[in-house]
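For this depiction, one protein chain was excluded, whereas all remaining protein chains were kept in their positions.
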Amino acid sequence: MEKTGGFDGNIELLRLTHTTQVRVRYGDTDAMGYVYYGNYPTFFEVGRNETMRALGFPYGRMENEGIMMPVVDMYVRYMTPSHYDDLLNVTTGILDLRGASIVFGYRITREADGATVVWGTTTLAFVDRETRKPIRPPQVLRDLLR
Amino acid sequence: MEKTGGFDGNIELLRLTHTTQVRVRYGDTDAMGYVYYGNYPTFFEVGRNETMRALGFPYGRMENEGIMMPVVDMYVRYMTPSHYDDLLNVTTGILDLRGASIVFGYRITREADGATVVWGTTTLAFVDRETRKPIRPPQVLRDLLR
Amino acid sequence: MEKTGGFDGNIELLRLTHTTQVRVRYGDTDAMGYVYYGNYPTFFEVGRNETMRALGFPYGRMENEGIMMPVVDMYVRYMTPSHYDDLLNVTTGILDLRGASIVFGYRITREADGATVVWGTTTLAFVDRETRKPIRPPQVLRDLLR
Partner (left out) sequence: MEKTGGFDGNIELLRLTHTTQVRVRYGDTDAMGYVYYGNYPTFFEVGRNETMRALGFPYGRMENEGIMMPVVDMYVRYMTPSHYDDLLNVTTGILDLRGASIVFGYRITREADGATVVWGTTTLAFVDRETRKPIRPPQVLRDLLR
């Protein structure tokens, strides 16, 4: 579990969780009839960005303030295939905030039957847009997680 | 034919043609078992960029020299489905160069049986990176097409 | 205008129009800072599918009933760049229904300023899933367009 900071898909381990919905597009599927495994990182991005928006620091504003958040690592556990037109609930929360990085945890379930489709984590760094060096997270975020 | 400048997939209508190969990835396919219709513009991009590289003005260098080439319009005619692992020949050439824009024509055929998979055109503008205003094409390109 | 059946982005030329929203994802953008030109066909797909759902014949049900709708051609006119996090209104309607094919027209505008981002058309065929031969459109659709 080292790579996922102890997260195993149980969203009770996350803080400041937020759920947003994604409808599976035809272009998301592959010849197996399932959502292509490489498309879930994009769904994580949607979940992460809607969570940041809900918490009051939308990612676009961070970029405008000179903060970039490149992804440092990602883990995805594929549980159940999803299909074209499935409505998915992307629940995202914060697993850890330390130094110049933040770990988000995700669980994606299918609206129709509640099945867990995938879960995973991403670690992102806070980086100064000009110097491209690591910086501390914004104070507002540190306060939220105190 | 107005939208395609008279091009109908016949590559003899194109100048400075160049052919490059693309292997269909699993992620390119959709639940129909075919390459998703929205992925062919990316194959056009590959063909266009390899053609520009072959002609001596790779797109990356143009951006470095302050020239952007946004796409103005695109037409795609889907002829035969292609599938996972198909090896595709992307033939690209120049249909027209006028004012501040260039029209590329494309034909994508399948290596295995020669079938035409799609053909199409894209019009791109030459734009100054700073002012974002239309500019004349590079002299080297105008010379090539004289 | 032949390739677009006379459509020039004016949605008053369309029938049974429906508008759905798409939020631009980070993964939709490219190094120019704009939405990549090859991603708009996916937004057309979203608009088309939500329109079909609203009209009572969702695409998934058509596939279940043995009808496939491969895309025959596509035209896209790029008007104004869109950016990360833009909220886009995808208005989709039917331009023509004839024989075994249907032409959808699209206009995508930006919520923030109403600018037209792109417009375009796609022609889709009605095809029998088993025989892969052209078939007439469903009666319900023909009735809607009478």
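Labels for the chains are A, B and C, by order of writing; each one numbers its residues from 1.
Note that in this section a contact is a pair of C-beta atoms (placed from the backbone, for glycine too) under 8 Å apart; a residue touches a chain by one contact, two chains touch by 3 or more.
Predicted model only: the values in this text are computed from it and were never measured.
Asks: Which parts of chain A are in contact with the chain that was left out?
Replies: Residues of chain A in contact with the hidden chain: 1-4, 32, 34, 37-39, 41-42, 45, 68, 70-78, 81, 122.
Asks: What residues on chain B make contact with the chain left out of this view?
Replies: Against the left-out chain, chain B lists 23, 25-27, 41-42, 45-46, 49, 58-60, 84-85.
Asks: Can you name the residues of chain C that touch the chain not displayed here?
Replies: Chain C touches the missing chain through residues 26-27, 29-31, 33, 36, 38-39, 83-84.
As a working rule, only the chains that are shown with their structure count from here on.
Asks: For the sequence-identical pair chain A and chain C, determine the rotation angle of the Cα superposition and round it to the nearest 5 degrees.
Replies: Best-fit rotation on C-alpha atoms: 180 degrees.
Asks: Taking shared residue numbers divided by all residue numbers at the interface, is the value for chain B and chain C over half (same) or under half (different)?
Replies: same
Asks: Using each chain's Cα centroid, which is most distant from the centroid of chain B?
Replies: The chain farthest from chain B, judged by C-alpha centres, is A.
Asks: Between chain A and chain B, what distance separates the C-alpha centroids? Give it in angstrom.
Replies: So the centroids are 35 Å from each other.
Asks: Return the distance between the CA-based centres of chain A and chain C, expressed in whole Å.
Replies: One centre to the other, that is 29 Å.
Asks: With chain centres taken as the means of their Cα atoms, state the distance from chain B to chain C in Å.
Replies: 22
Asks: For chain A, jot down the residues that touch at least 2 other chains.
Replies: In chain A, the residues touching two or more other chains are 26-27, 84.
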